[in-house]
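Next up is a structure, given as C-alpha cells.
The complex is shown incomplete by one protein chain, all other protein chains being positioned as in the whole.
Our next item is chain A:
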Amino acid sequence: MSALSDAAAVERPPAPPRTWSRERTIGVVLLALWAALGLGLLLFLINAWDPDIFSRYAPYYLSGLVVTVTLVGLSIVIGAVLSIPIAYARMSSNRLLSAFAYGYVYFFRGTPLIAQTFLIYYGLGQFREELQAVGLWTFFRDAWYCAVTAFSLNTAAYQAEILRGAIESVPKGQWEGAASLGLSKLQTLRKVILPQALIVALRPYGNEIVLMIKGSAIVAIITVYDLMGETRRAYSRTFDFQTYIWAAIIYLAIVETLRHIVDWIERGLTRHLKR
C-alpha cells in the first residue's frame, strides 16, 4: 500500500521551473508602475499637506458626504417604492399598461441622467406660473428637490427592470405549485416567489446603488453641494489639485465597501445553494 503511493509520488513529473517569462516581466513592471503611482500620490499628498486647508475644508467634505449619502439613500428608497407599480405594469397582460411602463423605462434608461436632471431643474422653471398656481413652485425651485425627483424617477426605471427580471427568473412551476396548494396570488408572491427572486436581484440592486453613488456626482452642476460640489468649491478657492484626489479616495472607499458588503450578504444568502 505504502509502496504504491510512494511509486506514484516518485513518478510525478517535477513542476516546471518558474522562469522570467515575458508575461511575468510585464506583470512585475506594471505592478511596479502602479506602486510608483501610488507612492507618488502619497508623496504629493504629504507634500501638499496643509493643516490650515485641512481644518477649513474637512467639515465641508463631511457635509458633502452626508448630502451624497442622503440623496442616494432617499432616491433609492423612493425609486424602490415607485418601481413596484412600474414592474407590475410592465408584466401586466394589459397592452396599454405594459406599453406605458415600457415607454417610461425606455425613456429613463435611454437618456443621460444629467439631461434628465437638467430637464427637471431648468426645464420646469419655465412653467413657473403654472407651478405656482398648483403650489408646487417652492418644491421645484429648489435644486435639491429637483435632484431627488430626477434621481428617484431614474432609479425607479432601473429598479423596475431588476425586479421584473428577478421575478421572471423564478420558474413558472413555482407559481403553479403554490396555486395548487391553495395560496392566493399575493401569498404566493410574498412567501414563494420573492424570497427566491430577491436572491437573484441582490447583486443588480447592489450595482444600482453603486451606479447611483457615482451618478450623484452630477448634482454638483445644478448647485447642490454634495461631495463633488464641495470638491469643486474647494478647488475653485485653493486651485489645489489634492482636493480632487481626496474626493477620489472617498468615492473609491465608499464604492469598494459597498461592493464587499453586497458580496458578504450574497455569500450568506446563497449558502444553501452551494454544493
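Here is the rule we use: a residue touches a chain if its C-beta (ideal position, glycine included) is under 8 Å from a C-beta of that chain, and two chains touch if they have at least 3 such contacts; residues count from 1.
Keep in mind that, in the parts below, contacts and distances are computed from a predicted model.
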| item | value |
| --- | --- |
| Hidden chain of the complex, named as in its UniProt record, picked from "RNA polymerase sigma factor", "Molybdopterin-dependent oxidoreductase-like protein", "Polar amino acid ABC transporter, inner membrane subunit" or "Ribose transport system ATP-binding protein" | "Polar amino acid ABC transporter, inner membrane subunit" |
| Absent-chain contact - pick from A:21, A:55 or A:180 | A:21 |
| Residue among A:59, A:73 or A:125 touching the omitted chain | A:125 |
| Among A:144, A:158, A:225 or A:251, the residue in touch with the chain that has been omitted | A:251 |
| For chain A, the residues touching the chain missing from this view | 21, 23-24, 26-28, 30-31, 33-34, 106-107, 110-116, 118-119, 122-127, 213-218, 220-221, 228, 231-232, 235, 241, 244, 247-248, 251-252, 255-256 |
